[in-house]
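Below is one structure, written out as structure tokens; the observations come after it.
And now, subunit A:
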Amino acid sequence: MTTEQDFLARVAEKLGRSPESAPPPFRPSEPLPAIGPRGKDALADRFQMELEKINGVVHRVNDASEVAPTIVRILNEAPAADPGKSRAGDQDGAGTVGRTVVRWADPLLDEFDIDRALEQAGWQPVAFRQGDDGRAFVARVEQAHAGIVGCDAAIAETGTIVLGSSPLGGAEGNGRGSGDARGNGSAGGRGRTVSLLPPVLIALLRKEQIVFDSAQLFRRLARAPMPSQVIFKSGPSRSSDIENDLTIGVHGPGALHVILL
Partner candidate 1 sequence: MSAKTPFLERVEKALADDHLRGAVRYTAENLYLKRKAVMADLDVLAEKGEALGNFEELRARAQEIKRHTLAHLDAYLKQAAEQIRKNGGVVHWAKDAREANQIVLEICKKRGAKKLIKSKSMVTEEIHLNQALEAEGMEIVESDLGEYIIQLARETPAHIVIPAIHKTRRQIADLFGAVAGRELATDTKTLAGFARATLRQKFMTADVGVTGANFVVAETGTLCLVTNEGNGRLTSSVPPCQISVVGMEKLVPRLEDLAVMLNLLPRSATGQKITTYFNMITGPRRPGEPDGPEELHVIFLDNGRSNILATQYQEVLSCIRCGACLNSCPVYRQLGGHAYGSIYPGPIGTVLTPLLQGFDQWDELLQACSLCGACAENCPLGIQLHKHIIRLRGEAVAQGREHPLMRTALKAVHFAWTRPGVYKFVARSAHLGVKPFTRRREDGSEYLDNLPSIAAGWTNSRTMPAPARKPFHQRWAELQREEGAK
Partner candidate 2 sequence: MKVSLFITCLADHFAPQVGEAVYRLLRRHGVEVDFPEGQTCCGQPSWNTGHLDDARDFARLYMKAFAKSEYIIQPSGSCAGHVRYFYPEMFPEGSRERQEAIAIGRRTYEFTEFMVRVLGVKDVGARFPGKAVFHNNCHMQRELKVQEEPLEMLRCVRDLELLELPRPDLCCGFGGAFSIKQPEISTAMADDKVDAIAATGANLIVSSDLGCLMHQGGRIEKRGLPIRTLHIAELLWEGVQQNVG
């Protein structure tokens, strides 16, 4: 097998020099410009407009107390797009997706008393607790009707929510995320699959978490250690692989609801 040394030596040789020990800093001839509106409300409006264009649903709430009832309303009103058919565990038409709802156990969601509201409405909340078995958790997530997460940030330009497998660091002080400025690397209560496997995804976003464009976000990410996974999610899962015909909800959730606080 080729070793790192040989591999890199060959590259350097082709480039006509000996291997460099470190890359020179890259400075583009012009820095990326600051763009877009700045006001919280303008950003929120733009975010909503863009997300709606790509089949996402935005629910505006004015008060923290409205969050849990809104979640319940979404769950009751918007059953998963044909959950019984599209779930692996339900191929035989048993249709028992059940009333399970998975959610992040995370400070982003803590204050809203979501579990109690869910239980009162007949839904069964599930979250990962330290010490739980990961595989078993994923299996439960797979059976859940919906996933509930908190956003770490959002990008107005494209209607994108940003979700880390652990909190993002690097906030410039205004972001009311749960992460500290260094990023804490290991918040166990989240889970990548919560936003991925269930047919419905509900994400909580605060206005002040919205930035206009991705460059701002990447700069923030660069200021702290990266979580093991960060996703930009823009609308529900989609494909155009069948005769270029758009279809929603191929592998990921078929419905995306953002509760904007």
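A quick word on the picks: all candidates are chains of the complex that A comes from, given by their letters.
In this text, contacts are C-beta pairs under 8 Å (C-beta built on N, C-alpha and C of every residue); 3 or more make two chains touch, one makes a residue touch a chain; residues count from 1.
Note that the coordinates shown come from a computational prediction; the quantities given were computed from them, not determined experimentally.
Novice: Consider subunit A on its own, then decide which of 1 or 2 touches it in this complex.
Specialist: 1
Novice: Where on subunit A does candidate 1 make contact in their complex?
Specialist: Checking each residue of subunit A against candidate 1 gives 1-4, 6-12, 14-16, 19-24, 26, 28-30, 32-33, 35-36, 50, 54, 82, 85-88, 90-91, 128, 130, 132, 134, 137-139, 141-142, 157-158, 160, 165-166, 185-193, 196-197, 212-215, 218-219, 221-222, 226-245, 247, 249-253.
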